[in-house]
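Note sheet for the following structure.
Complex shown without one protein chain; remaining protein chains in place.
Lettered A and B in written order, each chain numbered from 1.
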Amino acid sequence: MSETFTKAMARNIFYGGAVFFFLLFLGLTFDTMQQLPGRDHRENITDSVVRGKHLWETNNCIGCHTLLGEGAYFAPELGNVYARRGGPFIKAWIAAQPTGSPGRRQMPNFNLNDQQLDDLVAFFKWTGEINTAKWPPNIEG
Amino acid sequence: MINNTRTSHEIHATPPGDLAIWFFIYAELLAFGVFFVAYAFARANNVELFNESQQHLNRTSGAINTLVLITSSYFMVRAVAAIKQGLSNSCARWIAAAIGLGFVFLAIKIAEFNATFATGISLSTNTFYMFYLSLTLFHFMHVILGMVILAAIMVKALRGGYSAENHIGVETGASYWHMVDLLWIILFPLVYVIR
Partner (left out) sequence: MQYQSQAVAKPYFIAAIGLFVGQIIFGLIMGYQYVVGDFLFPEIPFNVARMVHTNLLIVWLLFGFMGATHYLIPEEAETELFSPKLGLITFWVFLVAGALTIVGYLMVPYATLAAMTGNDLLPTMGREFLEQPLITKVGIVIVVLTFLFNISMTVLKGRKTSISLVLLVGLWGLAIFFLFSFYNPSNLVLDKYFWWWTVHLWVEGVWELILGAMLAFVLIKVTGVDREVIEKWLYVIIAMTLITGIIGTGHHYFWIGTPEYWQWFGSVFSALEPIPFFMMTVFAFNMVNRRRREHPNKAATLWALGTGVMAFLGAGVWGFLHTLAPVNFFTHGTQVTAAHGHMAFYGAYVMVNLAMISYAMPMLRGRTANSGAAQTLEMWSFWLMTVSIVFITLFLTAAGILQVWLQRMGDTPMGFMAAQDQIMIFYWLREITGFVFLLGLVMYIWSFFCKKGEAQTAA
C-alpha cells in the first residue's frame, strides 16, 4: 500500500482538532466559573476595593510590579503585600515616594489622597485573600 | 462470507488510513499518556485517598462499557473488511452498528456521571476525582468526536464514495475509533480497578 497523506485530511484535523479542544476549553471555563466564588471571595469586594483596583490600573502599577506573579519584574510582588507589610506601612511607603537615593530604583509619587491610599490598601487586602493554591512560596513574594 | 486472504492478512508498510490522522492519534495518545503518568505520580503521593475514593466508582458499568467498545471496534474491523470487498452497503451497516454501540457507551457513561454528580462530586473534590472526571470526560468527548467521524464516513459509504480500491477514508475513521477504544482499555483498569 502506498502512503496516503492528503491535504484534505490534514485540513479536517486542523479544523476538527481546533473546535474539539476549544469546546473542551469552554467546558473547563464553565466549571471554573462555578468554582470561582468559593476561591475569590467576591462577596468581600467592597466599593473601596473596586476603587482601589481602578487606582491600581490608572497608575499603571503593573508596569513595575507583579500582582499574583503577573506584570513587570522590576519591583516587588504585591499580591501578598498586605500580609507582608500591613496597611499603615503601605500607605506611608506610597506617600513617601520617590526616595531619591542616588542610583536606586525610583517609584514615582502618584499624589494620592488618604481616601485613595485606603482604597488601594483595601484592594491589596482583598487580593491577598484570594485562594492562590499557596502561591507565592513565602512572604517575600 | 468468503474471506479474501489478501486483504485480511495484508501487512501494512505504513499505518492504515491517511497519515494525517496518525499525527492526530499520536498527539492524543501523548496527551492521554502524559495524563496517565501524572495520575501514577499523583497516586503514588496519595495512595490512601486514591484507594478510598476508587471504592465509590461503578466498576460494573465500566466493565460493560469496555465490552461495548471492544465489540464496537470489532464492527469497524468488519466495516473495513466489507469495503475491501467493495460492499458499500454492508460497510455502512457495520459502521452504523459501531456508532450504535457508541451511543450505548455514552448512555451508560451519562448514567454513571449522573450518579457521581448527584453526590456533589466535582473536579475540585479531590485529586482522585479530578483525575477520574477529567480522564473520563475527556475520553467521553473523544467517543462523541469518533462517532461524528464515523457518521461522516457512513454517509459517504452509503453514497458509494468508497470502493475496494479506494477505502482510505474508512481505514482512517477505523484507526481513530480503535484509538478511542484503546484509550478506554487503558483508562478503565488504571482508574477503576488497579489499587
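Just so we're on the same page, a contact is a pair of C-beta atoms (placed from the backbone, for glycine too) under 8 Å apart; a residue touches a chain by one contact, two chains touch by 3 or more.
Just so we're clear, the structure is a prediction, and the values are computed from it rather than from any experiment.
Asker: Among A:K53, A:K91 or A:K125, which one is in touch with the chain left out?
Answerer: Within the whole complex, the residue contacting the unshown chain is A:K53.
Asker: Which parts of chain A are in contact with the chain that was left out?
Answerer: 5-7, 10-11, 13-14, 17-18, 21-22, 24-25, 28-29, 31-32, 35-36, 39-40, 42, 45, 49-50, 53-54, 56-64, 66-77, 98, 100-108, 110, 126-127, 130-133, 135-141
Asker: By the contact definition given up top, give the residues of chain B that touch the hidden chain.
Answerer: So the residues of chain B touching the unseen chain are 20, 23-24, 27, 30-31, 34-35, 38, 42, 123-124, 130-131, 134.
One rule holds for everything that comes next: only the chains that are shown with their structure count from here on.
Asker: Rounded to a whole Å, what is the gap between the Cα centroids of chain A and chain B?
Answerer: Spacing between the chain centres: roughly 40 Å.
Asker: Under the definition above, what is the set of chain B residues touching chain A in their complex?
Answerer: By the definition above, chain B touches chain A via 10, 12-14, 16-21, 23-24, 27, 122-124, 137-138, 141, 145, 149, 168, 172.
Asker: Could you pull out which chain A residues touch chain B in their complex?
Answerer: 1, 3-6, 9-10, 12-13, 16-17, 20, 23-24, 27, 31, 34-35
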